[in-house]
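As C-alpha cells, the structure follows; a few thoughts come after it.
A single protein chain has been omitted; all remaining protein chains appear in their positions.
Labels run A and B following the written order; every chain starts at residue 1.
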Amino acid sequence: MENNFILLILIPLVTAFLLPIIELVNTKIRKAFILLSASGELLLGIIIFISNYNLIKTSELYIEYNLGAWSSFLGIALVLDNLSLFFSILLVISMFLIIVYSIGFIGHQEGKYYVLLFLLLAAMQGAVLTNDIFNLYVFIELITITSTALISFNRNRESAEASFKYLLYGVIGGLFFFIGIFLLYYTTGSLNMGLIFSEYQDINQNIQIAVMILFLTSIFIKVGLFPFHYWLPKAHSTSTGPVSALLSGILLKVFICIFLRLFWQVFSYELLVDMGLAELIIYIGLFSSIIGHLLAFREDDIKRMLAFSTLGHIGMIVAVLALNTASGLLGGLMHTISHLLMKSTLFLTVGYLLQYTEGSHHLADFNGIAYKNKGIFVSFILAALGMVGIPPLPGFFSKWYIVDAFIQSGYNWAALLILLLGLISLFYYLRYIIRGYNQVEAERIVKPVKETSVLSVFYRERVVTLAVYVFTTLMLTAGLFFWWYKKPLLIIANLITG
Amino acid sequence: MIYNIVFILLFLLGLYAILTNRNLVKIIIGVNIMESAVFFWVIAVNSREGVLPILEKGSEIIQVANPLPQALILTGVVIGASTTAFLLTLLIEIDKFANNINLDFLKGLRD
Partner (left out) sequence: MGLPGLIRKNKREILVAIILLILGFFLLIVFNSVPEQRVVLDSTAGQIIDSGVEKTGSPNLVTAILYDYRAFDSLGESTVIYAAVSSIALILSFKTLPISSQGLSFISKRTFSLVTPFVFIFGFYIITHGHLSPGGGFQGGVILAAISIIFCIIYGSAYDYENVSPGSKTLLETGGALLFVFLGILGIIVGGNFFSNFGISPAQSGTLFSSGNILLINLGIGVKVGAGLAIIFYTMIQKTYLEE
C-alpha cells in the first residue's frame, strides 16, 4: 500500500468520471458518494504519511513510481519525497474541508460543480507528485481549465469577465512553459527532471538564461505577481465562497511548490544567483507585496480586499524563498501553511456572512453582522488577526521567521517593510471588525439585514459551520503548537538548499 | 536558421495582436497564432532527412525521424484546441450579458 501513492491521483479522477453516471442513475446518493471518495482520499494521505514517518525524519524519503514499468529514462515517473509529501498532505486536508463546506453551501448545478472540483484535486495532486516536466505541463493546463470553470460558476456578468481574463493569462503562461520545455528537451535530450538536472550545467549559457526567464515568467503569470497581477482581484472576488478559498488559499500554494521544484531541483539555484536573477525575484516579490497591501487598504468591496491581501502575502512568500537560505525557506514554508489556513478561513466565513447581506460586498452593509451569528464572526476575527500577525496565532510565528530570515541575509529594509505592511493590514481588517459590532447603526439603515440565513435547510447550515470551525481549530492548533512542525520543515528546508 | 526567423516573426505577431487589439475575437485569434508558431518551430527544428517513424523490419536508426516531439505536439494541439473552445464559450457568455465584445466598452475587463 505504501508504494501506491498513485491512488492519490486516481481516486479523485475516477470519482470525477463516475459522477455523471451516478447522476443519470440516482441523484440522491451523489452526496454520499462524494463524501465517501473525499474521506477515502484523506485516509490514504494519512496512511501514506504515517507509513513513511521514519524515512521523513531521517530525510531519506525518495520513492519513485515508474508508470507502465518503464525506466525513468524512457517513461514517466512519479516521485514522493519530502517536498511533494508535504504539499500533498496540505492539499488532502484542506480540500477535504472545502468539499465538506461545498456540500452545505452549493445549491444549484451541483453535478458539474463536483466533477470540476474533483478534477481540480486530481490535477493538483498530479502536479505536486510528478517527476516529468511534460506531465507537469499537462497537469498545469488541467488546473487552469478547471479553475476557470469554477470561477464562472456564478452565472453573472463579473464572473464571466473575470474567468475570461484568467483563462487568457493562464493560456499565455502555459505557452511560455511549453516553449521552455522544448528548449530543455532539445538541449538535454530528456524529459525527466532528475536527468535534466544532471545535464543542465553543460548547455549553452544563453539557453540557460532564456529557459530560466521563460519558466520564471510562466510561474509569475500563474501565481499573479507584478506585472501580471491584473487577473487576481477580479477572479478571486467574483467567485463563490468555497471557490475563492480554494483559489486564494490552496491553488497558489501548488504553484509555489512547482516554483520550488523547478528552481531548486531542476536548475540549481546558484546559477540564478550568479546571474542576478535572484535579486530580481526578491524585488518583484516585495513590490507585489507593497502593491497588494496598499490597494487592499483603499478597497470597499470585502472580497476584493481579501484578494489584494493574498497578493501581498504571496509576494512576501516568493521574496523570502528567493533568499535561498535555510531560514528563508523555513519562513516561506511556514507561512505557506499559516496563510493557507488563515485565508481559507477568512473566505469561508465571508462566504457564509454574505448570506446575511444578500450578497452585497460593500463595507456599509456589514453593520451589526456580528450579532447574527457570533461563532462565525469570532472565527473571522481570529483569522484576520492572524493575518496581521498577532500571537499566538500562526501568522505571528511565520512572520517572525520571515523577518528573521531577511535580517540574517542583510535585507534590513525588507524586514522593516514587512512590519510596516503588517501594520497597514491591521487597519483594513479592523474596519470590518468594528463595523460588525456596530449595533447602533444597524437599526437606522433602510435595507434590513436578513434575520436568518438562507442555508437553514435541514443539515446544510450545520455542515457549513462545522467546516468553518474545523478550519479555525486547525489554525489555532497550528499557532499554539508551532514547534511540532517546525522541525520537519527545517529538515525540508535544509534538504532543498542542499 | 530560416525557420527560427519565421517562428519568431509569427510568435511576435501573435503577441502584438494580443497586446494591441480591442476586439476580443482578435485576441483569441492572436493566441492561436502564437500556439501555431510554437508547434511549427518544434517540428521544424527536428527536420533532417528522415522517414516516418513507422518501422518496417530492419531499417537503420539513423534514417528515422524523432518520434518523441511529434507525440508531445499532438498533446499540445489537443490542449490548445480545448482552451480555444473554452475561451470562445466565455466570449459567448460575455456577449450575452454585455451585448458587446469590444474592450473599449467592457469596463469590467479593464479593471
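The rule is simple: a residue touches a chain if its C-beta (ideal position, glycine included) is under 8 Å from a C-beta of that chain, and two chains touch if they have at least 3 such contacts.
These numbers were taken from a predicted model, which means no experiment stands behind them.
Engineer: Among A:I207, A:V273, A:L294 or A:I381, which residue is in contact with the omitted chain in the full complex?
Structural biologist: That would be A:I207, which touches the missing chain.
Engineer: Considering the whole complex, not just the chains shown, which residues of chain A touch the missing one?
Structural biologist: Interface residues of chain A facing the absent chain: 4, 6, 10, 13-14, 16-18, 20-21, 24, 65-70, 73-76, 109, 112-113, 115-116, 119, 122-123, 126, 134-135, 138-139, 141-142, 145-146, 148-149, 152-153, 155, 183, 186-187, 189-191, 204, 206-207, 209-210.
Engineer: For the chain that got dropped from the picture, name the residues of chain B it touches.
Structural biologist: These residues touch the chain not displayed: 1, 4-5, 7-9, 11-12, 15-16, 19-20, 41, 45-46, 48, 52-56, 61-62, 64, 66-68, 70-72, 74-75, 78-79, 82-83, 85-86, 88-90, 92-93.
In the analysis below, only the chains that are shown with their structure count from here on.
Engineer: Can you name the residues of chain A that touch chain B in the complex?
Structural biologist: 134, 138, 141, 144-145, 148-149, 152, 155-158, 160-165, 167-168, 171-172, 174-175, 178-179, 181-182, 185-186, 234
Engineer: So in the complex, the part of chain B that touches chain A is made up of which residues?
Structural biologist: The touching residues are 18, 24, 27, 31, 34-35, 38, 41-42, 45, 68-69, 72, 75-76, 79, 82-83, 86-87, 90-91, 93-94, 97-98, 106, 108-109, 111.
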